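A short worksheet on the structure shown next.
Only a single protein chain was left out; the remaining protein chains are all shown in position.
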Amino acid sequence: MSSRLQVKLGDLTLKNPIMPASGCFGFGREYVNFYNLSKLGAIVVKGTTLEERIGNPTPRIAETPSGMINSIGLQNPGVDVVIKEEIPWLSQFNIPIIVNVAGTMTEDYVEVARRISNVSEVSMIELNISCPNVKCGGITFGTDPKTAHELTKAVKEVSKVPVFVKLSPNVTDIVTMAEAVVEGGADGLSMINTLIGMRFDLKTRKPVLANKLGGLSGPAIKPIALRMIYEVYKHVSVPIIGIGGITSAEDVAEFFLAGASAVQVGTANFVDPYIMPKIIQDLERVLDEMGVNNISELTGEGWNY
Amino acid sequence: MSSRLQVKLGDLTLKNPIMPASGCFGFGREYVNFYNLSKLGAIVVKGTTLEERIGNPTPRIAETPSGMINSIGLQNPGVDVVIKEEIPWLSQFNIPIIVNVAGTMTEDYVEVARRISNVSEVSMIELNISCPNVKCGGITFGTDPKTAHELTKAVKEVSKVPVFVKLSPNVTDIVTMAEAVVEGGADGLSMINTLIGMRFDLKTRKPVLANKLGGLSGPAIKPIALRMIYEVYKHVSVPIIGIGGITSAEDVAEFFLAGASAVQVGTANFVDPYIMPKIIQDLERVLDEMGVNNISELTGEGWNY
Amino acid sequence: MEQYLMRVKENKEITDKIYKITLKLKEINRSLAQGRQNKLFSPRPGQFLYIRVSDVTEPLLRRPISIYDYDPDTTQITLVYRVQGEGTKRLSQFKVDDDLDVIGPLGNGFPYDQIATNAHIVLIGGGIGIPPLYYLAKELVERGIKVTTLLGFQSKKDSFLINEFLSLGEVRVSSMDGSIGIRGTVLDLITDRDKWDTFYTCGPMTMMKAIQEKWLNTAIDGYISLEERMGCGIGACYGCVVKVDKKIDKRGYKKVCFDGPVFYFREVIL
Partner (left out) sequence: MEQYLMRVKENKEITDKIYKITLKLKEINRSLAQGRQNKLFSPRPGQFLYIRVSDVTEPLLRRPISIYDYDPDTTQITLVYRVQGEGTKRLSQFKVDDDLDVIGPLGNGFPYDQIATNAHIVLIGGGIGIPPLYYLAKELVERGIKVTTLLGFQSKKDSFLINEFLSLGEVRVSSMDGSIGIRGTVLDLITDRDKWDTFYTCGPMTMMKAIQEKWLNTAIDGYISLEERMGCGIGACYGCVVKVDKKIDKRGYKKVCFDGPVFYFREVIL
């Protein structure tokens, strides 16, 4: 890949801005059947918790117009297994490894961050403070600026690697949330996590998901993600990873215009397993059409008019 | 129409639960070219302000996956013209007339409500506290429970007809908003208004909408609307009018299961001008399939399992 | 205005990315128009159809396409469109004998009833704005009115419909790269000797702005056909407004879908 796609997230350089969204790519093992993961700008693994999580009952997935809702419930093997089995395997691809860290209390977030950031192959922590799918011990990290601020601070104190905080869109004021975690020391933001949604089954008259509520992802949420990134971009000076309904190189360009410095592709992997290498390939054409040399020139350009 | 579709919104009886969403049906004049409006359960007119509004610059509309964003900006001829020209014309259809009332300050909301509720043909006021498309004089009626509460109270004091408050989904805690306006005296809730979204044009690199931000509507927002209605239903005892991405009789049933007692159809009118009479026709079949006598039996049923 | 099902009779690429689709009126959407008269389908030049290109919710909105030609005897209607994005791409994929869901005819159309038979009319079209002028030209010529057409293209490979207009009168052609006609814009096709009574124009905004400016303080009359992003397409949503001179309309705006798409050229603020 030519360096036109090279981007920087703080001190971390990515050869291209395309990486999977956490939870939509497992630990990468399945997609190796389709292509070599070293093509990607980085890899982001499934939300990792201190202990193993078995997740929510099924059905965990339902479709919505141009989107889907999920209530996986953070099923994952726990941080120690991730460190022992997944990270070493992933390191063969020579791309930055970003670990999405989840939890229910400050203590377990901090402990996961401590353990994972000590692994030399890990380049970055993405702090998942949104968790719409699991009971968060009554603490609303994702929607309360003060607790989000404190959590970020606590994790930053122990982390040896940069910490990006992944924001929940289910808030009145995304700018205040962003400012709170940046003040807490966040090195960057990942935006956005899923919106809370639900569906009903007319036959059973029950919510389709066993967990009732789920996280809405996919193209349907793209305009909301763009708006939130656009608003936050003007108020923070840390880089933003754009997420939400991306399915094409054109979408990536839109996220850059809104203020993103890199992007994650989630649900679209389910529709087309080759979507990320396809986007990487198409980006060159889109940059040509837009008359842009390096993609990072586009970051926040949507504000300049 | 058989009485199977009859529903009640407080003291107001509708022969069926289908009505247009404010702003998506003008004052009904255009749709008369297609069918007789007397088929509808009620009519809801465009957001009406004290003075005439000319709205936002164009482009005012952009498409998004399974949705659209708009920034009309409450263009309307002002309450006095509505009273003089639109209400008398609409009264020929012998269906309840609901006037969507908008404003920028408590005073003009109250004044519009006073004038409009004195018109004998008007059955209900729908208080639009969300206005994402117009600058709201710095007052965030739609996202702050306290101001929403006070506005509702002030309007209730002058209104001769029931007041439904139309909630904005752009909040962290929809239940608190709902409770606040119900405590303020709201006779019911309309849920939901549009989510705030945006799109960028890759050629110009600018936001597509001249107003930059717009309100996201259409099928894309349906799972969010269902979730909010479901959550609010358990906490309030007033009726809820469900809104958000409805395109079929099946969708209507889902909204009832979530907690709606009637529904509004917005964006879908643009796709199929006959959508409302079609839904009314199809509802009988859906009720048969679900083994339900009267549609109102379904309200909130999604909670019972 | 009504919702119709139309049967695709032909849908083919006539030049790079430009398609011609012929539709035959199949039936009025009757299921719900029960008991109402079968409205006469009689489109006027300058009106458009509002077309549903997908039977799912993506892309959601209909697409407005102007009427290129209409044959009342066969009730066949022809449109010419350019594949621009997802919506027109899907339109190009409709095959012969598929049915298309359209609302129309919509809009006001070009006013030409008052044109004297000895008048000399100029039609000025740029790129994909050209097609609606053809149906108008045909109607004018049928009334014995003399028509000159100015057509502007990017280049030869983008040119289309030239022969069709040639059969109706004088045609002048320009292209940006000079590969067909003179090099330049349609404005460069206008000479001092031209004496036209009325113009009709449709094309890129810059072109129409330039025309408006050029003739604003002259005696010529003229009409401009505008485009705007649409929601309802029928006047209900206020999505597609255009600014108009407040001296002409006190509200200061009109709807492209309903009051337009054709406007008196002195009326609109471009």
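Of note:
In this document, chain identifiers A, B and C correspond to the written order of the chains, with residue numbering beginning at 1 in each.
Keep in mind that, in the parts below, a residue touches a chain if its C-beta (ideal position, glycine included) is under 8 Å from a C-beta of that chain, and two chains touch if they have at least 3 such contacts.
Worth saying up front: this structure is predicted, and the values here are computed from it rather than measured.
The chain not shown here makes contact, within the complete complex, with A, B, C. Here one chain is not drawn; of B:S66, B:S117 or B:S190, the residue touching it is B:S66.
Contacts to the hidden chain, counted on chain B, fall at residues 65-66, 219.
Where chain C meets the omitted chain, the residues involved are 54, 56-59, 86.
Listed for chain A, the residues touching the missing chain in the whole complex are 23-26, 29-31, 33-35, 46, 52, 54-55, 58-63, 65-68, 70, 72, 75, 77, 218-219, 247, 267, 269-274, 277-278, 281.
In the analysis below, only the chains that are shown with their structure count from here on.
Centrality by Cα centroid goes to chain B. Placing every chain at the mean of its C-alpha atoms, the farthest one from chain A is found to be C.
Averaging Cα coordinates per chain places chain A and chain C 46 Å apart. Each chain gets one centre point, the mean of its Cα atoms, and the points for chain A and chain B are 34 Å apart. For chain A, residues that reach two or more other chains under the stated contact definition are 65-66, 219. Touching of two or more other chains is recorded for residues 57-58 of chain C.
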